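Only a single protein chain was left out; the remaining protein chains are all shown in position.
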Amino acid sequence: MDIALIGRIVPVFVQAAWTTVELSLLSLALGLAVAALVAMLRLSHVAALRFAGAAYVSVFRGTPALIQIFLLYFGGPQVGIQLDPFAAGAIALGLNIAAYMAESIRGGVLSVDRGQMEAARSLGFGEGQSMRWIVLPQAAKLMIRPLGVNAVALVKGTALVATISVVELTYTAQRFIGSTYKPFEIFAVTAVLYMIMVYGLTLLVDRLDRAYAGEA
Amino acid sequence: MNDTRPMIEVRGARKFFGPLEVLKGIDFSVARGQIVAVIGPSGSGKSTLLRSINHLETLDGGEVWLDGVQVNQKLDRRSFERHINGVRQQMGMVFQHFNLFPHLSVAENITIAPIKLKGMAKAEARALALKMLDKVGLADKIDAFPARLSGGQKQRVAIARALAMQPKVMLFDEATSALDPELVDEVNLVMKQLASEHMTMVIVTHEMRFAAEVADRVIFMADGAVVEEGSPAELFRNPKQERTRSFLKKFLNG
């Protein structure tokens, strides 16, 4: 182990890790918003909307995230979408994780006992009101863990944008491995930074899940 | 039947679960071809005793012997592992919840041990399985999977599985108490048939009538100790201990 090298590169890698964090947060926000929409489509009474939701999930889960990123970044200009690597990466990752998160949301809603909706309707709540006041609050607790799993996958998935030269952690690692020929040292530094994010987030999800789902 | 050495001998068996003393020094022996029924209230240590004979529980004190060989002898780990696997092949154990292997067909459940442990040829093992299934009246289920069998059928297959190893003794731990009442008789019938063939058996049961019918000797346990033992006639008709009397009264009235 070349400790001196590690000491020298840490600041650069911390900088890169910050880019990974920004990327993750942006994709997460976009992903959640799109996921909520897709989940609504999936749960709609209108067959065409249900189909549209199912198609979104099927297409985005049925193809590699890497190709989705390439399509948007390299193929986008052909259809008039010109984005810098960071924006293309964040959007593609967000749209991709949205397909998985939509299923987590839908799963949560469907796990709430049907009787809850019926009881709410019998009290005179409308369909939307029942969903908003009775079903969703219960479903939300059930979604914490699966959505947390999605978010952790997203953080690891951000590495893919290294392929379109976004200067995040994995890209930086690749570059430094190429220039120093010290793969193990570089991996150690990069792994520690990823693991702080990944296991930190895992811990947070555990806490949230225990705090909210535990009482359900 | 001229060998008078006991088939099973338990001396001073003691067992703790944490601070709880579950077996408080148990002595008993089972002669060749003898059938012993063990009865007693729930939690009295019957299962623990039976499982200790098979070394599924490790005794904290005392000895278990099978046909002149000490089951729980002190050996280094590897030697003991070899020793105990050999000893267990000579004992058939039947569990309350059957414990059939769900990923294996009935035939495979019965043949896996003869094939893997005794090196028996597949064809021979299958013939053996058929013979054992015939004994328990389930020859037609040879290629079924356990999930498709009733509880009574499962337990009969479990008995066939144990018998296929040609054991010297059979140990039954409440073999019928997980069964619906109408399925109990088919299993009891198989056990009675084994009795008529002079199989050495230890039967833990809560069915007093069955114990009286099939056993040569009945042991009544309470609180981890043997309270009283004797022939079924003595123990059921004329119990000497107050503890036995109150247990039997509760059972016969309830």
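By written order: A and B. Residues from 1 in each chain.
By definition in this document, contacts are C-beta pairs under 8 Å (C-beta built on N, C-alpha and C of every residue); 3 or more make two chains touch, one makes a residue touch a chain.
Everything that follows uses one rule, which is that contacts and distances are computed from a predicted model.
For the omitted chain of this complex, the UniProt record lists the protein as "Amino acid ABC transporter permease", which is one of "NADH-quinone oxidoreductase subunit F", "Amino acid ABC transporter permease", "Acyl-CoA dehydrogenase" or "Pyruvate synthase subunit beta". Contacts of the undrawn chain with the visible chains, over the full complex, involve A, B. Annotation: of A:Ala39, A:Ala65 or A:Ala88, A:Ala65 touches the absent chain (contact as defined above). Mapped onto chain A, the footprint of the missing chain covers residues 59, 62-68, 70-71, 74-80, 156-160, 162-163, 169-170, 173-174, 177-178, 181, 183-184, 187, 190-191, 194-195, 198-199.
For chain B, the list of residues touching the undisplayed chain reads 54, 56, 81-82, 85-89, 91-93, 95, 97, 99-105, 112-113, 116-117, 145, 147, 158, 161-162, 165.
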